[in-house]
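Removed from the display is one protein chain of the complex; every other protein chain stays in position.
Take a look at chain A:
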Amino acid sequence: MSTRQFGRPIKRNEDPRLLTGRALFTDDVQLAGMLHVAFLRSDLAHARIRSIDVEGASRSPGVVAVYTAADLGEFWQPGPLLVPPPPVEKLAFHERTQVPLAKDKVRHAGEAVAMVVAESRYIAEDALDDIFVDYEPLDAVTGLEAALREDAPLVHEDLGHNVSARVTQTKGSWTQAESEADLVVRRRFLYDRGTAAALENRGIVASWDEKSQRLTIWDTTQAPIAIRNGLAAMLGLSEHQVRVIAPFIGGGFGPKIMMFYPEEVLLAWAALQLGRPLKWIEDREENFYATTQERGQVHDAAIALKSDGTILGVKDQFLHDAGAYAPYGLTLPISSQCTLLGPYVVPSYHSEFSSVFTNKPIVTPYRGAGRQHGVFVMERLLDIAAKELDIDLVEIRRRNFIPPDRFPYSNEIIFQDFTPLVYDSGNYEPALERALELISYREFIGTEQPRREEAGERVGIAVVNYIEGTGIGPYEGAKVTVEASGKVTVATGVGTQGQGHYTSFAQVVAEQIGVEVSDVHVVTGDTDLFYWGAGTFASRGAVVAGNAMHAAAAKVRAKILKLAGEKLEAAAEDLELLEGRVQVKGVPQTSISLGRLAAEANPMRGSVQPGTEPGLEATEYFGPERGATASGVHAMILKVDPETFLLEIEKYVVVHDCGTVINPLILDGQIQGGVAQGIGNAFYEQLHFDDNGALLNASLMDYLLPTASDVPNILSDHFVTPSPLNPLGVKGAGEAGAIPVGALFAQALDNAFRDIGLEVREIPLSPNRLFELVSEIPARETA
């Protein structure tokens, strides 16, 4: 019997290297003659640049070059629009993308104005103090509604307004739903900004080799291939002259697939200008301004229901904060729009949004990528409706689930990948039941909560559902090679930022080739080793690259069987692959090692059959027809200190369905990490901008990240509804943990304070905010 590698909870191949400090990160790259870069960033969120004086800085000892926008000449170009608008009717879209260095005006605090290249980072930072920018301060626009006022300051004056896009998508008739409803609930919901705060900030090393005429870039990017292609085009080089290496990266979470960051294009350009290698490592303070952020939205939403809780329709009008530039087009608000519908039958839906420019850092996807908002709005609406209709809030969900026999289920609107929003598969009720069982829902509500409340405690319970569109196209590829050592190499174009790709991808390949997972060497993120691909985003690595690997490995398997059959004089179907050998089934003495077979497949003398491809190697590509829809349930028991409003999560349950599971251990890690980020988003992390667009907490002293003591152990379980859209049946899981946590906190707090009628309609929260919300309640009643 061959050992199954797929589906085993094995430990990660990459961990020994990572845990003993032997993995290469961008800042580890040290090159002879390397120079260091620092950027002068605007303190003002909105100002015209009258002049920039770099004289003093240029003359400082150790400073090699100082560049402003004026020095870039033709190279100064706004970045590309990464995602064009999807084919939605009557959509308005105004493209404005980031620039390498601010030219006439700055549009957000932290926007780069000048670049200093010096012998050390210390000297470079000293020189920043010697650059004088004459700014004419302009009023800043920070609020979403304020941005739409007639007299609002304009982020992009030539546009004449601050609207980045307007989109309306509908299904059925909201008007009809409203007229037939027994209850219509209308509320306003707020979601504010946070930052991904990856452990490793961004970093770039760029080196131009005059003799080989090649540019090598080490970059903390999630999309090395796209970076190579873009830089080559911008610099007038052939793609073969540019090598982009995304080495080990300490967390991506989405902001590291922003393209192109000003620093990326500037370091590449300056390396060619100066002929010396350059390094820029973003510091933590810069990361708060210069790396993209997410989550500012305001929703005015309504839900129409029958008295038994049946949903008739949802109407949602929302504003999305794009920040100063919108290189990602409509990806985020469309994702909010589509995710809102959740696992429920919603016969009519009217959703319209305006994406608006503000004088705040750029917004691009960050783990969850717009989905949090949709889930928050829908789950909150259901919670409030359940209360009004006096239906248990678990029951109202159950009554509205899409039944398992209705898949594939079409929601009739367009998703962020430009395809119709069709859920491939799912089965929601058993997952909900399992979550209720794990959190001891009935027991808590029935006995534990009343007993503890009697003793003066405040404890709440919550259960929320969500779906997640994952694994979108366009495609990824993989090349699988059996080497003469008998070990297997698999190369792919996606980058890796801690997801466990070195193990999960190896499992996919090992399953086909019959080797140990530790004998499969995964190569990711080096454009010289795999040419084609899109990148790591949207919970798509396992789905898209994973299936490409599966296909390539299957092809190599066929080659192995064919060649071994010839060598062992046996039919392919009589052979088995086992522990690095091919043998005639049940006859271990008649076997050949994969290494030997690989050597035979690459003969050095003699002749081969015409048409023979050398080696045990294959390259395959996979592009799904559309994204796979994962789903899940989170449940929590939350204790609130009624005096200090500090929280303690007593129990946290995740029941998740991401189709077939490649490695349950890695999956649990992904979920755990996502929940940690979700907890941060819900109760600790918030970017506080003042009315001038200045960020008040740009340090980890004041921007609170959840720590090990704030994040509970998570009890998780998995249901498997395989995706019919790919051969492995997998769905993505990278973002699942983070998505519903805001909705979960809101419900748990409402439950803990149900005696006074708390209704949380915003995220993030804090002890201070909770105190305010609770304090407001009696005031309202007496008013």
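The working rule: a residue touches a chain if its C-beta (ideal position, glycine included) is under 8 Å from a C-beta of that chain, and two chains touch if they have at least 3 such contacts; residues count from 1.
By definition in this document, contacts and distances are computed from a predicted model.
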{"item": "Missing subunit (named according to UniProt) among the choices \"cytochrome-c oxidase\", \"ABC transporter related\", \"Na+/H+ antiporter subunit D\" or \"Xanthine dehydrogenase family protein subunit M\"", "value": "\"Xanthine dehydrogenase family protein subunit M\""}
{"item": "Residue of A:A558, A:V608 or A:L696 touching the missing chain in the full complex", "value": "A:L696"}
{"item": "Option from A:S212, A:Q609 or A:S709 whose C-beta touches the chain left out", "value": "A:S709"}
{"item": "Contacting the left-out chain in the complete assembly, out of A:R121, A:K387 or A:R754", "value": "A:R121"}
{"item": "Among A:D71, A:D139, A:E285 or A:E579, residue touching the chain not depicted", "value": "A:E285"}
{"item": "Touch residues of chain A, complete complex, unshown partner", "value": "121-122, 125-126, 129, 283-285, 643-644, 646, 684, 686, 688, 696-697, 699, 701-702, 704, 706-707, 709-710, 766-768, 771-772, 775"}
